[in-house]
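Removed from the display is one protein chain of the complex; every other protein chain stays in position.
The block that comes next holds subunit A.
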Amino acid sequence: MAKLITVDALDYVYPDGTPALFDINLEIAEEEFIAFIGQNGSGKTTLSKCLNGLLRPTQGSIIVDDLDTRQRGIIKQLVTKVGYVFQNPDHQLFNRTVWAEIAYGPNNIGLSQSEVKERVIEAAQVAGVHEDVFDTHPYFLDKGLRQRVAIASILALRPKTIIVDEPTTGQDVRQSIEVMNFLKRLRDEEGHTIIIITHEMRIVADYAERTVVLGKGRKLLDGPTREVFAQPEILKQTFVEPPQITRVGQALVEEGLPNDVLSVEEMKVAFNRK
């Protein structure tokens, strides 16, 4: 898979002098499904904002599809490479209709009206936003649909990489599964790279193939989710616990169970094998 993003020795210090990221090295390829995990303040959101140019590296560099995020005036190009969906959809919905909301990004990058129309219809369709709500004010939609409109508004920019900050926060189980299946579809069918920032380890185990663990601004672990969850001692440093089913396996290693099961089905298989 082709390389999309290269993060090289990234340091980020906030304007108040708080260092948020130290020496982060990362490579992200096409069609990956990655989770950034770690305790609050570990640097997940800061790293994500650096990836799409909202924050400029203090030291080090980020190259996105041959674009250096340190260059000034590059944001218009970057938003078509890396899309960022904010945690609270209410922070990113400010147009009077759902149509205007989804069309906002394409209008900003100077597309013609016919292209804007094409992209709005396409993004709405992919995100599951029905055209019946195109003339509705986004604030009259339920939270799940507001989240989809927020994602559609980013999809309309056709970024190869989509970062979704806390996609399941405040949603019930059904809505969470819907949003996550939708993101998986975006990766499987549309070929997007998906990065999620989350505290829900079950979601990480079910969907992310690769997991990056951050703690106090440093990258602690980076690898296949299964291998990451098999390192509970390192995860503890950033107050992350593997999913319960993984912990059951880890507690019963001496009984011959594997320490890296990610689902009940896998546990069943391991148990039967034993």
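Quick note on the criterion: contacts are C-beta pairs under 8 Å (C-beta built on N, C-alpha and C of every residue); 3 or more make two chains touch, one makes a residue touch a chain; residues count from 1.
In the analysis below, contacts and distances are computed from a predicted model.
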Missing subunit (named according to UniProt) among the choices "Heterodisulfide reductase subunit A", "Secreted protein", "SoxAX cytochrome complex subunit A" or "Energy-coupling factor transporter transmembrane protein EcfT": "Energy-coupling factor transporter transmembrane protein EcfT"
Touching residue (missing chain; options A:D188, A:E227 or A:E265): A:E227
Hidden-chain contact residue, picked from the options A:V64, A:L157, A:L186 or A:I245: A:L157
Option from A:T6, A:Q237 or A:N259 whose C-beta touches the chain left out: A:Q237
Interface residues of subunit A (partner: the chain not displayed): 14-19, 22, 25, 49, 52, 54, 75-76, 79-80, 83-84, 86, 88, 90-96, 104-105, 108-109, 139, 153-154, 157, 215-224, 227-228, 231, 234, 237-238
